[in-house]
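These notes are about the structure you will find just below.
All protein chains but one are shown in place.
Should a chain be cited, it is by its letter among A and B, assigned in written order, with residues numbered from 1 in that chain.
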Amino acid sequence: MTAHDMKHAGSDSARLEAVGGRLSRVDGPAKITGAAKYAFEQQLEGLTHAVLVGATIAAGKVTAIDTRAAETAPGVLLVLTPDTIMELKGASDWFGNPPALPTYAPLARTVTYSGQHIAAVVAETFEQAVAAAALLKVSYEETPAIVDLSDGKAGDGIPIDMMTKEWGDAQAAFAAAPVRVCAAYNTPREFQAAMEPHGLIARWEGEELTIWEPSQWLDGMARTYAEWFGIPFENVRLVSPYIGGGFGSKALALAHSAVAAAAARMLGRPVKLVLNRPQNFTSYGGRAATRQTVTIGADKDGRIQSIVHRGVNETSVDGMWVEPLGSVTSIMYATPNFSSKQNVVRVNTVVPGAKRAPGENPSAFGIECAIDELAHELGMDPLQVRLINYAEQDPQVNKPWSTRQLREAFAAGAEAFGWARRSHAPRSMRDGHQLIGWGMAAGTYPVRRAHGEAVVKILADGSVEVESSSIDMGQGTYTILAQTAAETLGVPVEHVSVKLGDSHFARAGVAGGSRLAGVMTGAVYKAAGQALDELIGLALSDPRSPFQEVQANTLVVKDGRIASPRGDGPELSIAELMHAVGRERIEAKGDSLPASTTPEERYKNYTTIAMSIPHTEGDWSRHSWCAHFVEVRVDEDFGTVRVSRVVSALDSGRLYNPKLAESQWKGGIIMGIGQALLEEGIVDRRHGRVVNGNFADYMLPTNADIPDIQTISVGIPDPHSSALGGKGVGELAIVGIAPAIANAVFHATGKRVRDLPITLEKLI
Amino acid sequence: MRDFSYLRADTIEAARNASARPGAVLLAGGTTLVDLAKCGVAEPSTVIDISHIDGLATIDVTTDRALIGALAKMSHVADNAEVKSRFPAVSEALWQAASAQLRNMATIGGNLMQRTRCPYFRDPANYPACNKRSPGSGCSAIGGVTRGHAVLGTSEACIATYPGDLAIALVAFDAVVHLGERRLRVEDFFLAPGATAEREHDIRPGEVITAIEVPGSAAARRSTYIKVRDRQSYEFAAASAAVGLELESDGRTIRDIRVALGGVATKPWRARAVEDALKGKTLDEVTIRKACELAMEGAVDHGANHYKIALAPRVVARAILKLGETA
Partner (left out) sequence: MNDQVTLSPTTLSIHLTINGRDHALDIEPRVTLLDALRERLNLTGTKKGCDHGQCGACTVHVDGERVLACLTLAAQVEGRAITTIEGLADDDGTLHAVQAAFLEQDAFQCGYCTPGQIMSAVACIREGHAGSDEEIREYMAGNLCRCGAYPHIVAAVRQAAKELSA
């Protein structure tokens, strides 16, 4: 049965529950009543509280930590410093590469960024731990730090050769092009800023470790814990049924995780460690600051002849993070000549991490602003220029798109927005004190894929359980897996219970790269199909089954009831059948890994990303696409920019649940509005320290900043991208919003701002 | 935070007596005290909870004046029909401050005592040098990230911005603060840093704010508060203005005008130069914009806050023009 054969039952409610239906979140009731327990809300016997202390210098050494006052403070159980914390073993990275060093010290003696964890205090109560931590006296030997990307000490950085993409002769073609634009585009350090802070509860029972931690990747993080402590992978249990937002930040076990687990080991009691909000800005990487130059040469009709792109992002002093800045530049438009190169620059900052659409997000800011600048130079409609240069196939790998509904997105978005009514001259639209601007941009995100597995059980009472260590951080995994199982098995969705977020369940890779829905619906579809086959097989062949006499070679299940497809013979509920044949359960594991996969490869598949399937593997190039149209109002006196309308048309292939997909899309759009207008990690260059690490000073959009957002789905089922025809949703919509807004601001004001965020002082 | 003793005062007298103890601090709404205690900036040894005292939360508005008890909640005053009608700038300054939840907690008296949002002031662990926190230790902001810092009323000791909104409207309309028997103009209650950045308010040990009184006037009746910030809400001002206007019967000549600035100075800033330049003049845009530039007399920028010098006069001008359009 392929995706296209999936049956949709006749009634409205059944359509709602089927894959593609607008079913409300099945985890909704728990979330809206406060019943959902997030990681550090577990109540444990003997729980203690740990607080971390961070370095106040950006580079240098900790020469001494005076712990006496802290040790004797009320309620204090343990004071951890680099000298007193137990030694951990080095762990492999997320590719599975072995560690550089055999040991790992989560508390640092050598400081390479401000806020780096250097000590921890564990006490009976949270208040006691916080108070005692403030009593530590730390001495440093400070050395000069490289404070940000533009620090003169940083140099040009390290070339990342594997990011180089070239075809044709881009420099020569540019030089020969009659129309040319060239500009530099910058994005600052940004933060994921999930509402739930990072943190965990760690508990040892003998050699077994249980961790309650918000996690996008239970299996990967469990591997890390196992390696740190030199215990078998099976001894680690990671529990994460509810996660208060991740956006890429919660996929790895980091220093604070190690400290909590070590403290628990040393103390013999469970330890809860939660990073306070400022520590959430320094303890793990947000999006690296980036710089790009984009150079486009075109003929007078607007056809691109050459794109030359150079990019650089900051990384840490001893870690390597590459934000693939040429990722959209190389595929969005057709061009006969192309060159993209990228460097990274070492900066005294925490190693940057993944924030929603790493690479694609800043890359799109560059190319989608540049193409608009080209349109202005040509005196042409920016939509027209994009259509003229439409890439009919992937220009980088020269493969056809698996599906690309981008023209459809342009058309649908433009129509709904009213783009045709745009007067193209800058500063040509206004309303009282407000200059009005209409801008557009395209976005894309690759379809990342992986092999997955899931367990589906049919129980004696007719209910169904789906089990996986994959997670729901708000993307709707609980719901779409319930829909998939319900539809495949033919049972009402209320009979399906989905169990996620426990590493003792069936294996799962990272919920990242917008791949989880495709992986897991495929795995559940397979497992449910197998369970269904077994159920029907049992019904047809077991001597105790009432269907034994029926002359049928198959049966159908609808609304939880089994019958012959012709409608003759008995009709039983699943529970009645299970009872009749004396079965407690049917259990099936759907697994898309080849049968020849060894246990080592299987472990590697789930605990590293080394076996991810490239989006350009085989005959196709697989991506999600979108077109954003935004209206901004800029106060001509104040320079404040407000987004007043957004229409986005998006191609995420087949939507497993449009209601939830729309929420994801809108979430990405809103995050993009924050990126364009508000968000910036501001570094005090004297100390290499972020000074706005809190929610009053790091500006997230509020409800008052966000207008009505219209999203239009233009996707069609893409059988090359996933078993059920969907493509990535979660990271698509943020890509292209910032350039659309920058383009709209230019249209409103005539001022081209190429440094994010577009704040008022850049416009007055 | 360090632990402290907690006492409830049932009367103002009890509060006065208790607050004379060393290390004693009054707790009304808690939105400043608890926040700063968590930052390690406030380290009281005794917290005196005055939020249960009766009789100090009344809102009494007549044509002559508004008399508002110090324990009245910001939200209640903002939504009060009489305040909205006779002192719209006061209501607008209140509802544009903070968030609905904070306005339900915070009191009028406590709001006057609100401290600066300077990130260096708020972070003693990373920035020990702060003349407000430790007199004589230096200023960590000067030479640092100064986008939000003041351009008016600064000194070499301190450039921290006064972040509040209500006090801007109060200063524009010559409001008076009641400290028991002692009365003081709100404008004089706030102190510029000078060489004593640690002294922000003219309040003596044992004194408790009991009420504010705002004199009624035609200008107060025709007033507004415009607050400009990066995001639409839940943020302190990049620049703000409380403005009141009274026109002659010809509907064009300015009889009385009040202007005070927020978000740009170390204390609520009455812009008398603008008022004097516009009294008796015609309400026209060119004249108004030119006069508003006078608001920035004496302004000193520290780099990233330079934009405030351009922005603040425009906010004042917008407020005047808005009032001129509507009766």
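Heads up, the rule we're going with is that contacts are C-beta pairs under 8 Å (C-beta built on N, C-alpha and C of every residue); 3 or more make two chains touch, one makes a residue touch a chain.
Predicted model only: the values in this text are computed from it and were never measured.
Asks: Which of B:Lys38, B:Arg183 or B:Arg252 touches the chain that is not shown?
Replies: B:Lys38
Asks: In the full complex, which of A:Ala193, A:Val294, A:Val322 or A:Val691 touches the chain missing from this view?
Replies: Only one of A:Ala193, A:Val294, A:Val322 or A:Val691 touches the chain omitted from view, namely A:Ala193.
Asks: Can you work out which residue in B:Ile68, B:Val83, B:Met105 or B:Leu247 touches the chain that's missing from view?
Replies: Only one listed residue reaches the unshown chain, and that is B:Met105.
Asks: Pick out which of B:Ala15, B:Val47, B:Ala93 or B:Ala277 touches the chain that's been left out of the picture.
Replies: Touching the chain that is not displayed is residue B:Val47.
Asks: Which of these, B:Ala9, B:Leu27 or B:Ala211, touches the one chain of the complex that we don't see?
Replies: Within the whole complex, the residue contacting the unshown chain is B:Leu27.
Asks: Applying the definition given at the start, please give the residues of chain A touching the unseen chain.
Replies: Against the left-out chain, chain A lists 24-25, 27-38, 41, 43, 46-47, 74-75, 124-127, 192-197, 242-247, 274, 276-277, 473-476, 659-660, 662-664, 666-671, 694-696, 700-704, 706, 708-709.
Asks: Considering the whole complex rather than only what is displayed, give the residues of chain B touching the chain that is not shown.
Replies: Counting only chain B, the missing chain is touched by 1-6, 27, 30-31, 34-35, 37-39, 47, 49, 51-52, 75, 79, 98-102, 104-105, 232-234.
The criterion applied here is as follows: only the chains that are shown with their structure count from here on.
Asks: How many angstrom lie between the centres of chain A and chain B, each centre taken as the mean Cα position?
Replies: 42
Asks: Quick check: in the complex, which residue numbers of chain B touch chain A?
Replies: Touch list, chain B to chain A: 1-3, 40, 117, 119-120, 123, 125-126, 143-145, 147, 228-236, 238, 306-307, 310-311, 314-315, 317-318.
Asks: Using the touch definition from the top, list the residues of chain A that touch chain B in their complex.
Replies: Residues 56, 114, 127, 130-131, 134, 433, 635, 637-640, 642, 677-678, 682-684, 686-687, 689, 691-692, 696-697, 699, 701-705, 759-761, 764.
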